[in-house]
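In this view, the complex is presented without one of its protein chains, the others remaining in place.
And then chain A:
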Amino acid sequence: MTLSKQPRDTLAVPRWLYLATGGATIGASALLASFVTDRAFIRYLHNWSLPGPTIDDWWTPIRWIGRSLGIFVLGLAVYLGLTGPQLPTASFTILVTFVVVRAGLPMLTYLGGNVWPALNPWRGIVSLLPAGHRTYPKELARWPAVGGLLLLVWIEVIFPVSTIPSTLSIVILGYSAVTIAGAVLFGPDAWFENADPISVLFRFFGAVAPVKRRDGKLTVKLPGSDLTDSDLITGTSDVAFVIALIWELTYSGFITTQTGAATIEALVSLSNIGVGAVQIRAILIYTLLFVSGYVVFFAAYWYAGVLSRRRTGTYITAKRIAFRFAPSLLAIAAGYHLAHYTGLAVSLSPALGMAIVSPLSPPANPLTLSPPGWFEGLSIAYVLIGHLLAIWAAHATAYELFSSRLVAIRSQYPFIGVMIGYTVISLWILSLPGATPPYLP
């Protein structure tokens, strides 16, 4: 269902011109950003904040209520998935998982603030158990979360989790088992900070958000102004996670287009060497495309770091440059997510309402809205806005990293190149006619 086909209008201008315009928008905004050379002004914008209410006293009760609610919803979702109606648009399990957790909560996170720590049902369960029998191995960094995220997306593509509620329930049970076991073994702090893909995802998206909880206080900042923080990305695995966020949205966008479906079909028929069923080969092709595209996206970003170092002649390592610029990619990921999931969230919100009101006996044929045509234009706008925010974040980061302003401007060029590449690819996907991914159940 998240991988469903959507009708797409044909373009009024040639596709290459539309793509060139998108790329040029990013390039032009980078040129415009280079006019802002006042260090004090940039610092002022990024430090601007509005102090909000102190929530320290409220935090514990909020957390208990939120997590209890989370545990209740988790239990109900698993139970109803196994026993309830096996219809995607009438299933509480599917609607809560995809409309709320996959679409709605991340939107709330990057547009508002990260509320996941107060809702996380698994953390709620683990806090009742004796935990922390081993120390989390430092050298693993956040690689388990990267692997977990890629695995979850792979499962979403290959298995019918978004159409058959009982399959989804089994996946949720499996995820819960791994999460609870891991958190009990290594302690909840270490596990949810490093190894749990969902918590890490919300934490990273929360970095884009305007509302933050800091020292027990809520503060409002300009969106994306924390993307220059040097303590946000501290390892290669963090960069890998951010790139995975961008890549999974690009990939699931691509396979739901006619071009994507045709590519898969062509590769599957090419791989026909007389052994293996079509289904198995298709899964292999899907996996191969998923992994290789991710490697290309990652390598492109990493190479930008190397180029940036070479062009500026700095002694700062390419790795550290890549770490510092990686947070700006989170704004791009947020833009992609909004472009990808707004339609789904809007069209299924009445069905979700019905499923919440009467989870045990939802109407068999609930109302689904079909978003109007201008939603398409809105998606393009979301992608571009995400990129513009990223361009600005990269500009501000460069000024923090380099004392010479000329060097700071020059250091951004390779990253702007990569960002233009990402934009053009995602705008291209948005312009393609939709299709259902072939060979999948």
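Everything that follows uses one rule, which is that contacts are C-beta pairs under 8 Å (C-beta built on N, C-alpha and C of every residue); 3 or more make two chains touch, one makes a residue touch a chain; residues count from 1.
The criterion applied here is as follows: contacts and distances are computed from a predicted model.
**Q** Can you tell which of "DNA-binding protein", "Fe-S oxidoreductase", "Cbb3-type cytochrome c oxidase subunit I" or "3-isopropylmalate dehydratase small subunit" UniProt lists for the chain that's not drawn?
**A** The correct option from "DNA-binding protein", "Fe-S oxidoreductase", "Cbb3-type cytochrome c oxidase subunit I" or "3-isopropylmalate dehydratase small subunit" is "DNA-binding protein", the UniProt name of the unshown chain.
**Q** Taking the full complex into account, find the residue in A:T83, A:Q279 or A:T317 that is in contact with the omitted chain.
**A** Of these options, the touching residue for the absent chain is A:T317.
**Q** Of A:L76, A:L284, A:L378 or A:V407, which residue touches the hidden chain?
**A** A:V407
**Q** With respect to the chain omitted from the figure, which of A:G27, A:P85, A:G132 or A:G353 is a touching residue?
**A** Reading the full complex, the residue touching the unseen chain is A:G27.
**Q** Tell me, which residues in chain A touch the chain that this view leaves out?
**A** Residues of chain A in touch with the missing chain: 12-14, 17, 20-21, 24, 27-28, 31-32, 34-35, 37, 39, 313-317, 319-320, 400-401, 403-407, 409.
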